[in-house]
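Structure provided below as structure tokens; questions to follow.
The complex appears here without one of its protein chains, the remainder shown in place.
Chain nomenclature is as follows: A and B, assigned in order of appearance, with residue numbering initiated at 1 for each chain independently.
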Amino acid sequence: MEMSSNALALAPPRAIALPRSGRRRARRSVIPGFGLTMGLTLAWLSLIVLIPLSTVFVRSAGMGWTRFAEAAFAPRALAAYQISFATSLGAAAINAVFGLLTAWVLVRYDFAGRRIVNALVDLPFALPTAVAGIALTAIYASNGWIGGLLAPLGITLAYNPVGIMLAMIFVGLPFIVRSLEPVLEDFNAEVEEAARSLGARPVQVFVRVILPEILPALLTGFALAFARGLGEYGSVIFIAGNMPFKSEIAPLLIVTHLEQYDYAGASAIATVMLLAAFALLLVINLIQAWSRRRMER
Amino acid sequence: MIRLEGITKAYGDYPALKGLDLSVRDGEFLALLGPSGSGKTTLLRIIAGLAFPDAGRVLFNGEDVTDLQVAERKVGFVFQHYALFKHMTIADNVGFGLSVRARRERPGRAAIRARAHELLDLVQLGGLGERYPAQLSGGQRQRVALARALAVEPQLLLLDEPFGALDAKVRKTLRRWLRELHKQMGLTSIFVTHDQEEALELADRVVVMDQGRIEQIGSAEQVYMEPASAFVADFVGETCVLPGGVHVRPHDIEIVSDVGHPVVVGNVFRKGGMWRVEGALAGHDRLVEFDLESRLVPPGLGQTVYIRPRRMKIFEATERNAP
């Protein structure tokens, strides 16, 4: 009954730290219910998640490579991947900056309304994506609250990749803030004072002492926000314009294929998206394993 | 020379320092000794520029540095929990202070490395430069913290409870080593401690603090033998308080035939090379302790003996430790 260190490296986002106690391994549990709870967990997990998910791969495998490649790497699909990846990367990058700023301000400074602001950061988790989508469109469309002001200047924020990015910034922000908050809170004030006492200026303290310590959390938040943006649908489709080759995201293309009863095409694109999501999950796990090793070093 | 004038500091309603004056001589090794809450760490942080007084001035060699930030004061600060940069190697930790200097004052990369290794040799950690802080023991980390503080060639070294987080044995070795190092370098140094033994052993002069005030400044000998107040007598070394505000060290008490204070013996045990006797002062509901030479036969439990101080100090007005 032993957990391999390999399995440990696969801890999930917002890592659940499993105790690494040698003493516990040897001990047989006297607590009842292992068979029942584990059996039901595995059965339910398989029925709801694993088996349905596998259909995507099975369906894709059944197509044969040529047909799969035709569907998955058609020019329109490639354009959609490109738009999805570019916009979610851009959104995650912008969120990394402003999410770090937000977390920093929330953790380090006291100001009126801090608790309300802190609660508001979770709004994108709580607000249904469709609501966010129409609200953002009402703000940034060329006849919208802000879009209307910018339209005379020739700046359009909606119905193009910029609009997609705006929606992704909205849904991704809490991932960065919530990843960073605990590490910023735990950051030892003495270490910062030590750097200052050695003559470092505030910017040097931040870049050379604080940033390296919070980097794993920042990268994790970035990857989570990126993954969320990649899969996002509800908030994006209202503001995107959804023009093939211009502002069509990959999830929307899946829906389009489905609406034409092209299950194979939908599965092929879903396979690519799933693999990307799993790769990101792996990256997040690697970041966390790296950060744990760094701590123990 | 460091001078503090009328340093006052409050945290909200809590007064941490109440108008302190203090002069530190060049090359001196000074201890700030006091119980927790006495303001000693706050004082150290004010000297460093990590905290700022509400009133009063801090002077370094006659120059007013009260408003200068820590980075501008050229002080080395050794933190209680070392505060090493976890993500840097030991050598990078030590070289940090040099590497953050403005470009025209910054030594070259190789020079910084050389200086870091030189300092690591000085603190007897040569060869560990490429390790990370987590790979060192507590005592080694403390020495890295010291080397890091020395690397910027400070005019003043400040140490906050430098041995607080170490176990007793390491503490003792490190203490002796630090005293030697101070002798070698002659750098003006101030350290904070709540451990009177540490203060008496290391410091040229001891500043005893209580409740935001300085109770006494003097050599270890003076503070121990000639305490200026009941608090100092009580806090530095062991003290028994006899009726009439008489403060006396346990080793300054002797048993006499019948003209002293009657004590009912409660417990007798060996302490160091002496017998330690604990007993209740008859009629006063007060405990006293005293030492007897080990060649003597100690009194039995429950027996009443009469004691008399050989040396004493009387602090009548401030007999606050009496029950």
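The rule is simple: a contact is a pair of C-beta atoms (placed from the backbone, for glycine too) under 8 Å apart; a residue touches a chain by one contact, two chains touch by 3 or more.
Here is the rule we go by: contacts and distances are computed from a predicted model.
Missing chain, UniProt name from the options "Imidazole glycerol phosphate synthase subunit HisF", "Sulfate ABC transporter permease subunit CysW", "Enterobactin synthetase component F" or "Formylmethanofuran--tetrahydromethanopterin formyltransferase": "Sulfate ABC transporter permease subunit CysW". When the omitted chain is restored, the residue from A:A69, A:A86, A:V117 or A:M295 that touches it is A:V117.
In the full complex, chain A makes contact with the omitted chain through residues 1-4, 7-14, 16-19, 24-25, 29-34, 36-38, 40-41, 44-45, 48-53, 55-56, 59, 98, 101-102, 104-106, 108-111, 115, 117-132, 134-136, 138-139, 145-146, 169-170, 173, 202, 227, 230-234, 238, 251-252, 254-255, 258, 261, 263, 266-267, 270, 273-274, 277-278, 280-281, 285.
Basically, only the chains that are shown with their structure count from here on.
Of all residues in chain B, those touching chain A in their complex are 48-50, 69-71, 75-77, 79-81, 83-88, 96-97, 100-101, 132, 134-135, 145, 148-149, 151-152. Per the touch definition, chain A reaches chain B in the complex via residues 188, 190-191, 193-201, 204, 208-209, 212-213, 294-297.
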